[in-house]
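One chain of protein is taken out of this complex; the other chains stay put.
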Amino acid sequence: MPTRPDAPTEQARGSRVRRRSLLTGLLATPLAAVAGPAQAEEAPRVAVARRPRRKPREVTLYAADLPDGAGWGFGLEPGEPTVPGPTLEMVEGETLRVTVVNQATTTVSLHVHGVDYDIDSDGTPMNGGTVAPGAERTYVWRSHAPHRRRDRTWASGSAGYWHYHDHSVGSDHGTMGVQKGLYGALVVRRPGDPLPDQQIVCVFADVIVNGMPAGQAPTFHSRLGDRVEWIMITHGELFHTFHLHGHRWADNRTGLVQDARDESRLLDTRVTGPADSFGFQVIAGERVGPGAWMYHCHVQHHSDFGMAGHWHIADEGHPHH
Amino acid sequence: MPTRPDAPTEQARGSRVRRRSLLTGLLATPLAAVAGPAQAEEAPRVAVARRPRRKPREVTLYAADLPDGAGWGFGLEPGEPTVPGPTLEMVEGETLRVTVVNQATTTVSLHVHGVDYDIDSDGTPMNGGTVAPGAERTYVWRSHAPHRRRDRTWASGSAGYWHYHDHSVGSDHGTMGVQKGLYGALVVRRPGDPLPDQQIVCVFADVIVNGMPAGQAPTFHSRLGDRVEWIMITHGELFHTFHLHGHRWADNRTGLVQDARDESRLLDTRVTGPADSFGFQVIAGERVGPGAWMYHCHVQHHSDFGMAGHWHIADEGHPHH
Partner (left out) sequence: MPTRPDAPTEQARGSRVRRRSLLTGLLATPLAAVAGPAQAEEAPRVAVARRPRRKPREVTLYAADLPDGAGWGFGLEPGEPTVPGPTLEMVEGETLRVTVVNQATTTVSLHVHGVDYDIDSDGTPMNGGTVAPGAERTYVWRSHAPHRRRDRTWASGSAGYWHYHDHSVGSDHGTMGVQKGLYGALVVRRPGDPLPDQQIVCVFADVIVNGMPAGQAPTFHSRLGDRVEWIMITHGELFHTFHLHGHRWADNRTGLVQDARDESRLLDTRVTGPADSFGFQVIAGERVGPGAWMYHCHVQHHSDFGMAGHWHIADEGHPHH
């Protein structure tokens, strides 16, 4: 039975996961530290990412065929592949040991973006990183905080909205694997980063959204005022412009501005292409209220073809941010 | 008779508008505050965006057919559609009430990027936001300054180089509308942002520039030393790389660096795709002098096809920045 990561994870296609209750040992951060005592009584502070765990964490991904030969997917349980696969999370400094148990009928692999790994965890055929049907293999992903090198320059940390995918099905680059479902999101947080109430993963793979039949796109549902984290990943051959109605984000690591002087560009439309990924948190319906807010590719023939869905934001009467 | 917004606006296809004389009540800003008295006597400080007006502002956009069935456009006067449509402006905190009077022969709508609106101002067919021929409809656009939420996180402001467009002609996504002229720029400024002497709006809609006949592109004219604001919008199906000769800008909200330590990437070429928009201010001919400076898409077959024009910068002997 697989061990889930401590801070899982979104269910594919828009279901809601309450996150804050799962978190313990919250770190006091500069974000929170500026709030005076009176203000702290007025409203709850945002929950933030905890310190990294020193002990490596374990997760098992089961690769399996999708029904009707539609492709393959990764899942946290045997025989329950999802498209996209489970969203995995790390806090900078943590190590994740990901064991792929291959119950699919084809050789697969696991290649990850953004984090540190030795060459034998590269997940490419040329580096011997594949998993035959019936076999399993453990990939070790490490992460690190920003730090100063001995030569006085700064090394960036690992935090970001990253992703993992097959790198072997159909070609040495996993062209069929990423076309047919073998991918998922990886979020690496910095201690103190705000935690979302809900995550939405949206994958454009050619003109397909989250592995849905061509011409369709999933509907996502959120509660007005919730802090919703969008994670957007592109795969395949095409370029897109991801657009979200009524909400926008900053063009930086977190999608959030740091203060009133932050000069990051604000976006509600962003050019993306194969293996590019980004993410951001927005307050659902902030200043715009409930409704059926569209998300879509803004390449016109893509949206006309069906790369367009709705984000239903419902007012359930809970306190807003 | 329509009420124009207070801080208009560019004429389509490159004509020059003097802006500073239109502005009153300039706000003292950190930008200006650092200048000592002696320096202030030496040279005029840049004019900056004023504080937001509390009262909603009104503007009427007349949708009309273009001559010879070439498409449709928005204009500030009846029967005077332009491509691109009028450039609208807001200061963060302002509300703009935009009434579309549809004098065209097709149903149109108005969808805006970047600012706040209730779902009934979304401008999409699915949210009932269209305007039939002969009808009119008022869309309400709000904007806001960056501010701290009750949970201690920061919300970004609305400032940016945004745009508006039809979302209904030819498809539920306005594919024919944006192909045939129903779009324009929206600039949202932060109080204290520098104001330009001139604005140039450049729209790449597939291989067409500013609605000109295929294979042609407009010529823009500026005065050496003027502060010129470029607003670049893309529509349609294709991706481009916008390139401007002899001038460059920062990859952030304003296109301007904040000080000598600003590490924003400098650009003179930028990947763009459908519904992406960006803007920047440059001093015309700064350090490079007068001349016919090219702007073009750098996708080679696009520029060879005619997505290339000139920016004529003439030395008229006025004081430089």
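Letters A and B name the chains as they come in the text, with residue numbers starting at 1 for each one.
Quick note on the criterion: contacts are C-beta pairs under 8 Å (C-beta built on N, C-alpha and C of every residue); 3 or more make two chains touch, one makes a residue touch a chain.
Please read all numbers here as calculations on a predicted model, not as lab measurements.
A.B. asks: Specify the residue from the set A:Glu80, A:Asp118 or A:Glu316 that touches the hidden chain.
C.D. replies: Spelled out, the listed residue whose C-beta touches the missing chain is A:Asp118.
A.B. asks: Of the listed residues B:Arg97, B:Arg150, B:His221 or B:His245, which contacts the missing chain in the full complex?
C.D. replies: For the chain that is not drawn, the touching residue is B:His245.
A.B. asks: What does the interface between subunit A and the hidden chain look like in terms of residue numbers?
C.D. replies: On the subunit A side, contact with the omitted chain comes from 111, 113-114, 116-119, 122, 124, 126-127, 142, 144-147, 149-160, 171-175, 178-179, 235-237, 239, 251-254, 258, 264, 271-278.
A.B. asks: Suppose we count only contacts with the excluded chain; which residues of subunit B make the list?
C.D. replies: Answer for subunit B: residues 31-32, 34-35, 39, 42-46, 194, 239-241, 243, 245-246, 248-250, 256-260, 262-266, 268-271, 283, 286-294, 296, 298-301, 303-304, 308, 310, 321 touch the chain left out.
Going forward, only the chains that are shown with their structure count from here on.
A.B. asks: Tell me the rotation angle, 0 to 180 degrees, that brings the C-alpha atoms of subunit A onto subunit B, to the nearest 5.
C.D. replies: Rotating subunit A by 120 degrees superposes it on subunit B.
A.B. asks: Using mean CA coordinates as chain centres, what's the subunit A-subunit B distance in Å?
C.D. replies: 33
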